[in-house]
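Pasting in a structure now, in structure tokens, and then I'll have a few things to ask.
A single protein chain has been omitted; all remaining protein chains appear in their positions.
For reference, chains read A and B in written order, and residue numbers begin at 1 within each chain.
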Amino acid sequence: MAIITLATDYGNSDGYNAAVIGVIKSLSPGAEVIEITNGFSSIAKTSLVLWRYYSQFPKGTIHLVVIDPTVGTSRRALVGTDGNYCFVGPDNGIFTRIMEACPDSQWYEIDPTRLPANTVSNTFHGRDIFAPAAAFFANGILPESFSKKINDAVKVDIPKPIITAKRISGEIIDIDSFGNLIINISGESLGDKPKVILKGKKLRLGKFYADARPGNPIAYIGSLGLLEIALNGKRADKYFQVKVGTPVKVTI
Amino acid sequence: MAIITLATDYGNSDGYNAAVIGVIKSLSPGAEVIEITNGFSSIAKTSLVLWRYYSQFPKGTIHLVVIDPTVGTSRRALVGTDGNYCFVGPDNGIFTRIMEACPDSQWYEIDPTRLPANTVSNTFHGRDIFAPAAAFFANGILPESFSKKINDAVKVDIPKPIITAKRISGEIIDIDSFGNLIINISGESLGDKPKVILKGKKLRLGKFYADARPGNPIAYIGSLGLLEIALNGKRADKYFQVKVGTPVKVTI
Partner (left out) sequence: MAIITLATDYGNSDGYNAAVIGVIKSLSPGAEVIEITNGFSSIAKTSLVLWRYYSQFPKGTIHLVVIDPTVGTSRRALVGTDGNYCFVGPDNGIFTRIMEACPDSQWYEIDPTRLPANTVSNTFHGRDIFAPAAAFFANGILPESFSKKINDAVKVDIPKPIITAKRISGEIIDIDSFGNLIINISGESLGDKPKVILKGKKLRLGKFYADARPGNPIAYIGSLGLLEIALNGKRADKYFQVKVGTPVKVTI
């Protein structure tokens, strides 16, 4: 039984998510649809969050992601695979981090005329294009039979840290719902005794939130393997008055 | 394995949705419960949104909808079927559009005394009446055995357009979470070169959001087959300063 995860920006009041799930269940009754969220927002954040969860699922899982601000333009509809997982969604950059993590991943442009006969609306591709494509994957249909290979899938810019012998200059790439700061500096690059500097404040590297006194900030390697900064018991984003893009430096 | 969709106004902090799902799984362990939303609000909107998704699911799906502002009054508890799908919920108008789309649909008043022995609370019919009724459907129990046929199920007023030879006068019946305007004028009634008029502004009929320049409005036939108005890249409700009920005219 194939698993299809569903993540959208459809919200919880319009039933767009329901229509997508209904189409999948109609075309692939045995598929297990797991709705991750209907509350995604930006393309950059979606790319990061998908990277957080996709590989936690069993191999063979199909990840359907519809954050699609340019639906109804000429942007292409994609399917892809890294050999272990399948991906379905618009060609707008939401799969950038998957593409970077898996340079051998293959991507295809969906040909809507090869999907099951249905009205293809111009504004609800989640229902009319992406749901059928995910159901096709679940039914074991190969992407070659309903899409054609491409080599120029859209990527969004992912800020890269600048690494020198003694210093790494990165930035905050995400703030989670707890106010924790996620930074584009890999834990592996930090060396033995790094000093983390955010807005002039030097932080030492701990292991737990509780390595700082309550209300105090701490840097640590987070669950993505990236440097994070949090407060023990409060929101770090409020404390530091920072946002996505704020620079973070590490002296090695 | 029967599918039961669940849509409520229970919110996400009180576990009322969980109690409903638990009762269903206890009475019908094989049923697949798919929670659509716990964030519905008005009866009129629920009626529209249910119409959007119900027929996307496989035939035999049971749609359980509990938006129930008059729970604990003498309002009746309903089950119904249109021959393909089953419906369970309060008799307060949420099924109006199903009834209009399927004039042959059959509706029944649930007799709570014929449901499985349980405390029937006076305030939590989702758990005590509607969940067992949905589980009964999933178990193949016919509505006649726990409910009696009625012919006077409650309907809410659904605004109808006024159609003359040269003009259709309708109104906005819903604004979705993207700010798109959904209008009670069928795409089929529009003729070849309609002009759509909202608050004095004439719009031409396009196919995609992108048929308008960025930031500009466009009219199109939406995924429900109804006329819609959107902005390419922004919220149409903000741009036009409109709400549900605002008139829309079309000259044919």
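In this section, contacts are C-beta pairs under 8 Å (C-beta built on N, C-alpha and C of every residue); 3 or more make two chains touch, one makes a residue touch a chain.
Please read these numbers as outputs of a predicted model, since none were measured by experiment.
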Of A:P58, A:P103 or A:G245, the one touching the omitted chain in the full complex: A:P58
Options A:S41, A:N139 or A:T251, residue touching the unrepresented chain: A:S41
Candidate in contact with the missing chain, chosen from B:S74, B:T113 or B:T164: B:S74
Option touching the unshown chain, where B:I4, B:V33, B:V49 or B:A134 are the choices: B:V33
Residues belonging to chain A that touch the chain removed from view: 3, 5, 7, 34-41, 45, 49-50, 52-58, 61, 176-177, 207-210, 220-223, 228, 230, 233
Contact footprint on chain B, counting only the chain that is left out: 10-19, 21-23, 25-26, 29, 33, 35, 69-74, 121-124, 127-128
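Assume only the chains that are shown with their structure count from here on.
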Separation of mean Cα positions, chain B and chain A [Å, integer]: 31
